[in-house]
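One protein chain omitted, others in place.
Lettered A, B and C in written order, each chain numbered from 1.
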Amino acid sequence: MYFESLAALWDMDGHGIYVWLAYLLTLCPIIVMVWLPIKRFRQHWRWIEAESRRSGIDVGGAAGESAR
Amino acid sequence: MPASESNLTLHGAFARQFSRHARAIIRSPAEVANPLLFFFMVITLFPLGLGPDPQRLAEMAPGILWVVALLSSLMVSGKLFASDYEDGSLEQLAIAPFPLAVLALGEVSAYWLATGFLLALASPIFALMLGLPATGIFTLMVSLLLGTTCLTLIGAVGSALTVSIRRGGMLLSLLIIPLNVPVLIFGTTAVSEAVMGGNATSWLALMGALALGSLAVMPVAIGAALRVSLDQ
Amino acid sequence: MWTIIHKMGSPPWFFRFSGGLVKWLLPLTVCLLLVGAVWGLLIAPPDFRQGNSYRIIYIHVPSAVVALAGYYVMAFAGAVSLVWRIKMADVTMRAVAPVGAALTAIALVTGAIWGKPTWGTWWVWDARITSMLILLFLYLGVVALFEAYENKSAAARACAVLTLVGTVNIPIIYKSVDWWYSLHQPASIKFTGESAIDPSMLYPLLLMIGAFYCLFAVTVLLNMRAELAWNHRDASWLKQLVQGT
Partner (left out) sequence: MPLLTASDVTIERGDRRLLADVNLTVSAGEIWQLVGANGVGKTSLMRALAGLARLGVEGQIERQAELLYLGHASALKPSLNAMENLRCHPACDVMASDDDIERALAAVSLAGHEERPVGALSAGQQRRVALARLLVSSARLWLLDEPFTALDSSGCDWLDEQIQQHVEAGGGLIFTSHQPSRFGSRQIDLELARFAC
């Protein structure tokens, strides 16, 4: 570990604010980039589940039109 | 009975498409005057904004002239295919027994003559307004001639992509401004090199290469983009 | 080879294949990012000239590299969609555009933050940063064009044309911005110079670049799966899959 103590790690000889800010502003978009499609996928998955349970028999064509 | 066997060659179709649009543009002089007026008005804004000090204006003249040239080509290319799309002649263009790229190029070159070429001819007036030293004026005209070719072609690709979208104007500038950056850089550098007495020919050669490259590549993209817009 | 492309092109096969892939790729990406960040932040030595602010390189350079690679991935998908009319290529293109735009934005933000301690200003018109900014506009142009079309398959073809034209222009843009920068600025320290990086800094950087490539792949696959789930919501193969599990 290059830094002696946690305080030194946080301060990084004065540059800490920039480094940690940069890493934070990278971490947040990455979390959103990964989490958003998973949420959308689950939404669609649950919608299909509800759709097939509700309709039971296979309703052809544009059943999903209303939900677009 | 059909008049006669098809006797139309490719360059005949190109010339026909060119003359069709040249006539349409001549018939509506506003189409020609607008970009020049726009250029004229925006050029007068800069001294108001930056102060009348001639020395400072002269130093920034190449950049100002080229940025305004880019903006005026942006304004014009929005209307390039719009009228053809509405009156249905774009459909006919796509069905014509000739490559769409060549016919579209005929149309775009008519537009270039009416906008880019005239801009290059009129540019000495605007250069003198900003106090651009005389050594740079000739280079400015040549760089504008080559540059507006690229700008019009890239603008045509943007126009072809957004012609079927209702309010495509704003989107058009977002699409093509990044693509126009190299032309702006080369043009401005060529003129400022000429003003400083350096050799501008290398930069003009680069612009010539860019212009020829665009002439070769862009019509194909325009043709593909027009087919996509017609496919709505 | 041809059967691979054919299989890749069929949504049911790709849906199952990407499901399995994401299961192990996502955890791998997370741990790669963690190891790379810890290595870059804690273990690697600071740069003797720039001090600790140099540690931002471990996120700035990878995001810039992958963002540019992402544009070429999008162009390739566009070409496949234009030439072979494979629907999966349209879905790929639509999935890559926002990810690429986000990575370019990350590269710009981290570059700006890095510029503050090094040059004292938040925004510096360095060649690399300016080219990144133009790449961001190219990405935003593709995303905006896609949203502007109602008919989504026509949108995909329009974006394919735009991306291919953009790909032809990117090298020219990068070169012209470099010349523009070197002309107006005496060659001060090159921002992310190709100067030989000391191995103790090079390995974490390479690891982070690998991590960002995995991140790119995972987010694109996730986007594609979400898109496929919606596009094929009425398809029987998907309903069986949903009822099956």
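The criterion applied here is as follows: a contact is a pair of C-beta atoms (placed from the backbone, for glycine too) under 8 Å apart; a residue touches a chain by one contact, two chains touch by 3 or more.
Computed from a predicted structure; not experimentally measured.
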In the complete complex, which positions of subunit C touch the hidden chain?
-> 151, 153-154, 157, 234
Missing-chain contacts mapped onto subunit B | 1-8, 12, 16-17, 19-20, 23-24, 27-28, 83, 86-89, 91-97, 103, 227, 230-231
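The working rule: only the chains that are shown with their structure count from here on.
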Could you put a whole-Å number on the gap between the CA centroids of subunit A and subunit C?
-> 16
Centroid distance [mean C-alpha coordinates] between subunit C and subunit B, Å | 32
Whole-angstrom distance, CA centroid of subunit A to CA centroid of subunit B, is 43
Given the complex, residues on subunit C that touch subunit A span 26, 33, 37, 41-46, 51-53, 55-56, 59-60, 63, 98-99, 102, 105-106, 109-110, 113-114, 116-117, 215, 218-219, 222-223, 225-226, 229-230, 233-234, 236, 238-239, 242-243
List of subunit B residues in touch with subunit C within their complex = 154, 157, 161-162, 164-165, 168, 171, 174-175, 177-179, 181-182, 185-186, 189, 210, 217-218, 221, 224-225, 228-229, 231-232
Footprint of subunit C on subunit A - complex, ascending = 1-3, 9, 12-16, 18-19, 21-23, 25-26, 29-30, 32-34, 37-38, 40-41, 44-45, 47-49, 51-52, 58, 61, 63-64
